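Removed from the display is one protein chain of the complex; every other protein chain stays in position.
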Amino acid sequence: MPDLPDGADNLARAVALREVCKTRWGGRFVPAPATTSGHERLRCHSSEVCDLCAWLVQDVGYIFATLVAEERMEDGVTLTYVFQQDSSGSWLDVDVLLDPHERSVPSISPLVHAADWHEREVEDLFGLHFEGHPRLGEFVLHEDWPEGVNPMRRDFDPARALEHRDEQAAWAAPTIVTAPGAFAMPVGPVFSDFAESAQFLLETVGEDVIHTIPRFFYKYRGIEKIAEGQSTGRVLLIAERFSGTAAFAHGLGFCQAVEAILHCEVPRRARALRTLFAELERLRHHAAAITAICGSTALAVANSQAALIEEELLRLSGTVTGHRYLFGLVVPGGLARDLADEHRPLLQAAIGDAAGKLNALYDMLCVSSSFLDRLEEVGVVTAEKAMEYGLVGPVARASGSNRDMRARFPYAGYDTAKPMIPTEHEGDGYARLRVLFREAEQSAALIHAVLEALPDGAIATEPDRTRAGAALGTVEAPLGAAFHWVRLGESGLVERYRVTPPSFTNWHGFHLAAENFAFQDFPIILASFGLSNAECDR
Amino acid sequence: MAGWVIKGARTGIRSSAYPAGPETAIGVSPGMPGDTAVDSPSDAEGLASLCPTGAMTAHDVSVVVDRGRCVHCFRCAQDARMPAVAWDPGFEWATYTDAYQALHAAFSRSLHIRFVDAGACGACMSEARQVNNPYYNMHRLGFFITPTPRNADILLVAGPVSDAMRDPLRKTYAAMPPPKRVVAIGACAISGGVFGPSYASAAGVKDIIPVDVIVPGCPPPPLAILHGLLLVAGRKPPAPRSSLAARADGRPE
Partner (left out) sequence: MSMSAELLLVFFLLCAAGVAASVVAPARSGPTALAVIGAAAAIALLATGAVLMGVEPGFRLELWSMLFGGTMALAADRLSAVLMLGAGLVFLPVSIFSATYLRKYAGHCDLRYFGVCYFVMFAAIVLVFIAGDALSFLAAWEVMSISSYLLVTYDLDREGSAYGGFVMLALGEAGTIAVTIAFILMVIASGSLQFGDWRAVSPHLTEGVAWAVFILSFAGFAVKAGLVPVNSWLPLAHPVAPTNVSALLSAVIVNLGIYGIIRVNLDLVPVHGAVPGLIVLVVGSVSALIGILYATIQSDMKRLLAHSTIENMGIVAAGIGATMIFLASNQPVIAAIALIAALYHLINHAVYKALLFVGTGAVEAGAGSRDLDLLGGLVRAMPWTSAFVLVGVLAISALPPLNGFVSEWLTLQTLLRSAVLSSTAIKIIFALCGVLIALTAGLAVTCFAKVYAMGFLGVSRSAGAADAAEVGWGVRSPLAFLAVFCVLLGILPTYVIPVIDRVAYPLTHASALPALVPPFFLPQAQQAENLPPAFLAEFHDLGAQTGEGMLPGRGLVVLHRGQASNPVVFAMSTSYMVVALAVLLGLVFLVFRLLTLGRRTVRGRAWDGGLRRLWPSLTYTATGFSNPVRVIFHAVLRPTTIEDSTEAVATHFRTAIRLDHADVPIIDRLVLRPPMSGLRWLAELVRRMHVGYVNAYAGYVLLTMLVVLVIGLAILR
């Protein structure tokens, strides 16, 4: 990070950024006042967005986080490109205001590849055209969606049932492989086991897969649209339930955004318990991911052992929080339910037990050569690609990245209970498995640490619901960084809710791993990524 | 590899006593609000108004719960200003729809299941997967997962049925040979849950294909799903209706 001083406080950084902008760009960009969540802001014209974003990513060391498009009543579409800088723990929003009639923006994807799917999504949902993007259309909305109907536009009525176009006879699989006898092997959307609905076209000439085309959004439920105009209480239900296996993390992300808008201070005990529950969810989630990996390699006993641990953690969650998936626990201002004192020893013992069992399982897996053969050097994602695709979570950490919201942008109680971030470098299936095990171990340690120093006091404060504004809530969900961008209107209702879940970010890079492998490795690569379509499709 | 065999043998049998006996472990179900008698009609109105999904309706001095709409938000149970709701800690919530017809007894101990994710959040799927884990082990009860709908007797569906999954769901159902039964698991699959109906999802599976058995819950715990399957097999009775509910809708218990 050559241009900006490290570790400077917000004000100093703002001044420094302003200076750099002035010297580098001759004052072409207008630094705007910081956002509610403390993000620096630059405002630029759509024609300059490519230069600015490329400079930020390539020279200043910012990482693309998310793209928020918003169509407000009075003016046209606003695009907010959110960047994060891990070294300084700072954020920068680049705002592009389009005129009401303006329907075209230059694409930053050729320069900032992490923005690829974000732009495709905005293209489908807002009907904006991204000039220079090589692959637009048929992303969120499939080929039978009516032409010219963009559900996120203001004039779209979410309650209206859609008329579908006829089956597209002219549709052709978007294959790119030309080889004698090449074809695309379709997998899904209905799989042969308990698998989420998604489709993969495996381009092959038989036996070896050359290229994988994922087709998602079979589970698109339009949560961002149906959240509009709803109360925060209602939207919280949606935030928790669009991806039930990471309900607490996403609920927390939404609540943090709302708390930032409402300037609500969360009590210390609630913050500590939020950490505890988030780690409990991560531990259970990783146990489930390990179960899936063992299952994909047909290692039956290991699969059962991991499934036992998973169910025990589910029962533990049910016992101490009332719900096996921690639903209804987090609320703006704190938590809805406290951790009962009599459950503390139970929690301590059960977490210790689960960690011990996971350790024992890991030790056995590490000496099962038939298991390792199927994971090692399978589905490799290089560190360089992981960085360019902006991958997050355990997948990125298995490819040498140490990105973790808990360490870089501490929230809840992570400022005191600091997690150790395990990283591996091979980027293969085995590295991802090791990261899962080590993170699970870390989660157990964090839970113990929180329990050791659990503050007393209230678990919630009633927020002042009169404020309006927009803010970004960030959490490290079990699968990686999640961004919840919320705008509350004067009436206290949600005007825009934008979720960037880690599965969306990481599915984008899935094809890197799903290339040049044999058919029978596909379920293993899929399991070692462990991503959720419910989370991605929203 | 021998290590795994020993490990498995040493773990022993973990299967639940259910359905032969009661399940004694805690944390297997989040529970659900039950039909509640309150002191006054205004209390009933107040209690019912706490429910964000309209699962509770006030009938005079009682509150009747539509289990198919409850999403376990616990808001009815957490408001200190309101009368306490009668909490049902069990899990035998599954019940028939009006379309249900009993299967031949020959099916009762061997039923093959095809699962379709019609936009589920992942929790229902996770719980359906748990039914296969050693604690619940549906194989011991004669339920099996089959990879193709051609061999399936039961279609297990979760999710509100997202727009893009309507056709695949219909096709899967059409590909099943009769006799076939559809089990909708979870609030979304029954009523659309917090998502439907909207432009992107239907109000549950019944909008797309006929449903025979519903398993309420958000997500329904594994034992509830097991209860639903046993219901299809004719080996367990449906969830009983309370006297309050019977009085409310005027039908006998």
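For clarity, chains are labelled A and B in written order, and residue numbers in each chain start from 1.
The working rule: a contact is a pair of C-beta atoms (placed from the backbone, for glycine too) under 8 Å apart; a residue touches a chain by one contact, two chains touch by 3 or more.
Worth saying up front: this structure is predicted, and the values here are computed from it rather than measured.
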Visible chains in contact with the missing one: A, B
Residue of B:D43, B:D66, B:D167 or B:D207 touching the missing chain in the full complex: B:D167
From A:L125, A:L201 or A:L488, residue that would touch the chain that is not displayed: A:L201
Among A:G61, A:G76 or A:P110, the residue in touch with the chain that has been omitted: A:P110
Identified contact with the non-displayed chain, of A:V20, A:V149 or A:A182: A:A182
Positions on chain B where the hidden chain makes contact: 116, 148-150, 167-169, 171-172, 174-175, 177
Touching residues (missing chain, whole complex) on chain A: 109-111, 113, 116, 134-135, 143-144, 167-168, 171-173, 175-191, 199, 201, 203-208, 210-211, 388-389
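We take it that only the chains that are shown with their structure count from here on.
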Centroid distance [mean C-alpha coordinates] between chain B and chain A, Å: 29
Chain A residues touching chain B - in the complex, by the definition given at the top: 142, 145, 151, 156-162, 189-190, 192-197, 217-223, 225-226, 233-234, 237-238, 241-247, 288, 299, 301-302, 304-305, 307-308, 310-311, 314-319, 322-325, 327-328, 336-337, 364, 367-368, 370, 532-535, 537
Chain A contact footprint on chain B (complex, rising order): 1, 3-5, 7-8, 11, 14, 25-31, 52-53, 71-75, 78, 115-130, 132-136, 145, 147-149, 159-160, 162-165, 168, 171-172, 193-201, 218-219, 221-222
